[in-house]
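What follows is an incomplete set of chains from the complex, kept in their original frame.
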Amino acid sequence: ADSPAIAAAANVRFALHAIAQQFTQETHLTIRPSYGSSGQLTQQILNGAPFEIFISADSHYPLLLEEAEKTQGRLVVYAIGRLAIIKSRDSNLLLDAKLQGLSQALTNNQIARFAIATPAHAPYGLRAKDALIQQQLWKPIENKLIYGENVAQAAQFALSNSAQGGIVALSLVKAPAFHEHGEFSIIDQGLHQPLLQSMVLTSTAGATAKHFFQYLQSDTARDIFVQYGFDLPRQD
Amino acid sequence: MTEDNGLHCSINIQSPISLTADLHCKAGDILAVLGPSGAGKSTLLKTLAGLIKPVSGIISVGGKQWSNINSAIHLSPQQRHIGYVPQHFGLFEHLSTIDNILIGLKHLPKSDRQRQANKWLHLVDLLPQKHKRPNQLSGGQRQRVALARALAREPSVLLLDEPFSAVDNQTREMLHIALLKLKSEIRCPVVMVTHNHQEAMLLADNILIVDAGKTVQQGTVSELLQSPKSIAVARQLGINNIFPVTVTDHNVSQQLTWFSLAGSTVCTADILPRTIGDTVMCLLPHDANIHRHLDEVESNHTHFELQLISSYELHNRTQILGFIAGTPTALRLEINRKLPSTASSSSIYVSIPATEIRLITEFE
Amino acid sequence: MDWQALLLSIKLSLVTTILLIPLAIITARVLAFRNFAGKHWLEALLMTPLILPPTVIGYYLLVGLGQQSWLGQTLQSLTGQPLVFHFSGLVLASLLINIPFALQPIQRAFESIPEDVRDASACCGLTFWESLLKVELPLVWPGIVTAIVLCFSHVLGEFGVVLMIGGNIEGETKTLSIAIYDSVQAFDFQSAGRMSFVLLIFAVSTLAISSHFARKMGVQHDRR
């Protein structure tokens, strides 16, 4: 059978990996996920990239695809993302849900570099910016920011300890690989706009893709999303 | 003009230098090209090879036109089937000696090539160097590879640019004999640039003098020696003792001309009419008499003092190089005995029978 | 270790090199030996991919060949598939980017064949093809090896253009360069390290082999 290429926002990387494994076990069908920032992937699909499902970090980019008539069926909100502030084990930044430790460290000039995803095309970057603005930290931190090309790269920068910390997706932090290197704290939901993560079938989607699209909405998948720190949308 | 099976050439080129050339060479003949350094000899050879395109004129070989600019004919070097030894050899550095020769033998059946190549390597005495690359060869060895490569092609015209300039006397003699033997075998026109007039005279049936981008004179050795068109021609033929003198008197009926040489007035037989005050070329023979003292000189001989520069004995004859005392005119003399011992390092007296002095008018 | 990505990278490098080198040899020879009007402009044009950042080239390819462009749509309707985000698109991009890497060393090598040698080859009666095969190619061989190593390795390492017009679709456009980048982002330093190490070994052995070849078949141009 065919093995559809699937474009997925970087933040769902570990969750999707677990779901795909389960899917393959149950159906003996495989998928080929590619990860990037939601904006980058949208761009690629618009220019003809042969992805059959687009799993975004928000709903804005899937809507763009719908407008461009690159989709079949409507978009589906599959999870609600959460932000986390992280640091490597060697950094002595204090982590908390209201970013007070960060604020403290900034006043004490203890922050040289701080990582977020690029707001230009990564929704998690945009929401991280929201949170920093909300806590009046944007001005002092702006020239210390390093931007990951997507949220996963931002996390990797923060973990390298070359940056003292970063704001990334909670779903990345839940991965076992992260625990070897870093620590985190969930950020208060009130500090940013909600991340209503949607997915959509593209116009080239085939049977396997459609099957997987359904599977992503199954209970098995929803359980896995929760394991990886996502909130779930109300089921209609 | 193109009835026989020789090489005829009457061309004009403009780039890289301007050169006007008229020459012909019968099949089986060797035409030696002599001329001062920078005269355009190599350029002429390249044009014959088809590497330089003339702006006008005709080159034909055996009645076939190789170049005729008016008729837009210009055969490529490949089409001319020539053998060419460039002045700087142009060896293929990536090929062994034998492969350098084999590469030019396409016209032979495959089975014969190896034999032919070995034959020519043997001829130029390079069999032991057969598998060396050019950069492992000495200057003379490199030159011989280039020579063998050209000869082995059994070409329709052989073009040699100073082909023996880098080899020693012994090797050269060997190669001379090889070339002379070959010439009757291959029966193609051979044009050979050389700067050795003895070599030219020994090998060539005809000599062509090139000077300052022009072919000045072509003829047999004796034709050229008899009436060289200019000092340059005479010099190229190894006539060293030639210099301008001024006519002081002339007697038409007796065919005598007087001129002054090294302070004294000399009278010599001279069939051409001269005007007093004219500059003519005086040609002294190489044979001369050498004296320790002035009083030994015979009366009808012209004599002058010679400031010796150098001398050596070879084959029972003494070669002498010196200045006419008090002038910058150098003479080269040859006497058939040893130099008088007292004179070995300073001045001696030279006498020459006035009848052996010739005067020629420089044509251009 | 992402073997598929490694294979894809090698395939891309091979296809590009095999397609490009013969074209480069022909073009380099013309540029080295002939003079024609506009030659300098052509030379400059062929050099531009060297100076342009790969993302600029990626941008122009995306705009020119993407589905939003007229050319991209025409090509897609002709071939049945889009060029961008497809292996054929990567090949096209690699070809374009590597023109100077293939052309330059070979052209320099042709130019350094002395006039005497070319004259001699013509006068030995060698036709164009014989002269090319038996004299010129052996003499420019070190230049060709350099070109091959440059192209092959440059394609192997190409990243910007691939990311821009290839995405990183497994088995299609996900080259090793991108796979390593991807592993690092997945905090999978182990596979990144392993892939890097394999490539390091590969690089060193390729170099050893190619320099051996160049030395064996090449000729020191000696002016004796």
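Quick notes on this structure:
As written, the chain order gives the labels A, B and C, with residue 1 at the start of each chain.
Assume contacts are C-beta pairs under 8 Å (C-beta built on N, C-alpha and C of every residue); 3 or more make two chains touch, one makes a residue touch a chain.
The shown structure was predicted, so the numbers you read here are calculated from the model rather than taken from an experiment.
Each chain type appears once in the view; across the whole complex the copy numbers read A x1, B x2, C x2.
Here is the rule we use: only the chains that are shown with their structure count from here on.
Here the chain-to-chain distance from subunit B to subunit C, counted in touching steps, is 1. Taking the CA centroid of subunit C as reference, the farthest chain centroid is that of B. Our note on geometry: subunit B versus subunit C, Cα centroid distance of 55 Å, whole angstroms.
The centroid of the Cα atoms in subunit A and the matching centroid in subunit B are 90 Å apart. Put simply, the C-alpha centre of subunit A and that of subunit C have 37 angstrom between them. Against subunit A, in their complex, subunit C makes its touches with residues 62, 66-68, 72, 76, 81-82, 84-86, 167-172, 174, 182, 184-188. Considering their complex, residues 5, 7, 10, 13-14, 32, 34-36, 41, 44, 46-51, 150, 152-153, 155-156, 159, 175, 177-178, 180-181 of subunit A touch subunit C. On subunit B, the positions that touch subunit C within their shared complex are 46, 49-51, 76-78, 81-84, 86, 88-95, 103-104, 106-107, 133-135, 137, 139, 142, 146, 149-150, 153, 159.
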